[in-house]
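Comments concern the structure below.
Removed: one protein chain of the complex. Kept in place: all other protein chains.
Labels run A and B following the written order; every chain starts at residue 1.
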Amino acid sequence: MSKIDPGNYFEDFSVGQEIVHATPRTVTEGDVALYQGLFGSRFALQSASTVAASVGLERAPVDDLLVFHLVFGRTVPDVSLNAIANLGYAQGRFGAMVYPGDTLRATSTVTGLRETSNGKTGIVYVRTRGTNQREELVLAYDRWVLVPKRDVKAPAPDPLVPELASSVAAADLHVSWAPTEDYDPALTGSAHLWDDYDPGERIDHVDGITIEEAEHMTACRLFQNTARVHFNQHVEKDRRFGRRIIYGGYLISLARALSFNGLENAQTVAAINGGRHTNPTFAGDTIYAWSEVLERIRIPGNDRVGGLRLRTVAVKDRACAAFPWKDDEGKYDAAVVLDFDYTVLIPRRVTP
Amino acid sequence: MSKIDPGNYFEDFSVGQEIVHATPRTVTEGDVALYQGLFGSRFALQSASTVAASVGLERAPVDDLLVFHLVFGRTVPDVSLNAIANLGYAQGRFGAMVYPGDTLRATSTVTGLRETSNGKTGIVYVRTRGTNQREELVLAYDRWVLVPKRDVKAPAPDPLVPELASSVAAADLHVSWAPTEDYDPALTGSAHLWDDYDPGERIDHVDGITIEEAEHMTACRLFQNTARVHFNQHVEKDRRFGRRIIYGGYLISLARALSFNGLENAQTVAAINGGRHTNPTFAGDTIYAWSEVLERIRIPGNDRVGGLRLRTVAVKDRACAAFPWKDDEGKYDAAVVLDFDYTVLIPRRVTP
Partner (left out) sequence: MSKIDPGNYFEDFSVGQEIVHATPRTVTEGDVALYQGLFGSRFALQSASTVAASVGLERAPVDDLLVFHLVFGRTVPDVSLNAIANLGYAQGRFGAMVYPGDTLRATSTVTGLRETSNGKTGIVYVRTRGTNQREELVLAYDRWVLVPKRDVKAPAPDPLVPELASSVAAADLHVSWAPTEDYDPALTGSAHLWDDYDPGERIDHVDGITIEEAEHMTACRLFQNTARVHFNQHVEKDRRFGRRIIYGGYLISLARALSFNGLENAQTVAAINGGRHTNPTFAGDTIYAWSEVLERIRIPGNDRVGGLRLRTVAVKDRACAAFPWKDDEGKYDAAVVLDFDYTVLIPRRVTP
């Protein structure tokens, strides 16, 4: 019998099934540095232990999105090795902060299944939980993917589509830090705090970064994300796009790093409300980003830190002064590669 | 007098000569992370300190092949700066495990010399020992290289070819770990253990990874391997291949990382029995790999961990379902770039 795990097909999943993902991962300062080299983030909390101290943390935490990619990476061999498409995310909630030295592992539960109308594929819904070595939750999120059936004649399961909230509720946002009087806007890059952002406000993050093949593959290997479409030009050259496709999460991290221009104090990501990879991205594409403030969120019982629900849109080969998004019929502009709905935490102004 | 060391030519070597190689190297978690980003290994023992604890180690050890490349890198300026070809390896044996913070250094002894028939070059045999800061042996291996003579009229030395074993004996395999009851196949990625592999069994590792210029050069700089053919397109463009040649050891690490598919519990490399770089590799090549189990090795006095002697073959731009290797006349297929004979350690099934 073959020793190669062929990955799961639609009929291999059952509602309620628990999957323990392999290959736990100890995060190190080395991972943090390579992530820095790939994405170039400038948020001060992750950049400097002195700034971390100014919000009451003992040291600089690991970037939330690096945590996301590492947890996500664990799930690929079991959930999406054969996936045709990664359809969406919801209800992503970050928990305990992660520090270098922590070891992450992941488990998933199948929460829904629905065969598609052509009978050849199905949608699998999973809820994934990432935990640290103390079994504390560091991240949980829902995700759904389109997976082929191994045997098109296999009977369809009873359809079950889980109810997924459109956003993480304010009361469910985990807040691990609060600015002290040492929190210094001169060092974080801006004096704009929670109070200064208004729903509906749009921010063009201005800068653009061109992606190289070596970069996105190095990121995926760092995350131990083995999805084949990112790595193998020999196979992809004869497929639909003729090229390696960049991991969608790479765009999330790049857009987040670009969003520093105008969101300098949005120090951590607390929730992923939803996300769509609207067009594929390839090496050579230059990525720009813009954001819209969707909501200003008061955290119950917390007057030091507030939430901003944001839509950050990543766009390829087009500057974002005109905020490219959808046309009048709701169809995404072909230049838009990511529409990401998430919630960041940002200090509130102290009112004496 | 020039301050530039021109490297050694054939007549600079003498049998019995001891060479202390320069530039000791402290290995850090940063090196480990960059190695991870370059090769994408998923073997759980190096990935997670929790898994390391489940085999009795205090923390995740450094990948054996990163140790190999670091030790090898030290030797390049003295042994192979002028080499025409790296002809082979033998009797490679890993010793004390290496952890971040350890400092590696290397010394070599010339064990053989043989001028080639054309009188212009010669083969130099060296045995290299890598040690840590406590003078413990971490790796010893034999290697032979083809080196030009500085002066073709220089007299040939008495030929001496050392006897080299075809493989490292079971009793010489250094075993530093043993699975405890916490060793969990769900976390290591497979339930296949030593007992499940049979000599003659072949495994197609399925995945392929395309190599970029930035990646192999970054690896060599990390290893401080200064062999010029890897770095200088300005010179190589006018030479035989017209391109930079990828360090052969890069293929060893890539093949080892790919071999996770089907060899998930083969946690460490204990020996390098032999290896041939059968064709050059260039940026843009996509590397696949397959393995054959050559031997199942019982370690004397150890019923917890066994050895598997493997042949892992790396192949460029061709999938490995048909296990490409040699033709009927023993000539390597042009797609084969590495034929690597080594011994891994893997837990044995506990028989109650």
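Remarks
Everything that follows uses one rule, which is that a contact is a pair of C-beta atoms (placed from the backbone, for glycine too) under 8 Å apart; a residue touches a chain by one contact, two chains touch by 3 or more.
Nothing here was measured: the structure is a model prediction, and the numbers come from that model.
Here one chain is not drawn; of A:P6, A:G37, A:P159 or A:G242, the residue touching it is A:G37.
On the side of chain A, the interface with the absent chain consists of residues 28-34, 36-40, 42, 44, 47-51, 60, 186-190, 192, 196, 203-210, 212-215, 261-264, 284, 286, 317-318, using the contact rule stated above. Where chain B meets the chain that is not shown, the touching residues are 2-5, 20, 22-26, 28-31, 33-34, 77, 100-101, 103, 105, 133, 212-214, 217-222, 224, 226, 228, 231-235, 244.
Criterion: only the chains that are shown with their structure count from here on.
Chain A and chain B have centres, each the mean of its CA atoms, that are 36 Å apart.
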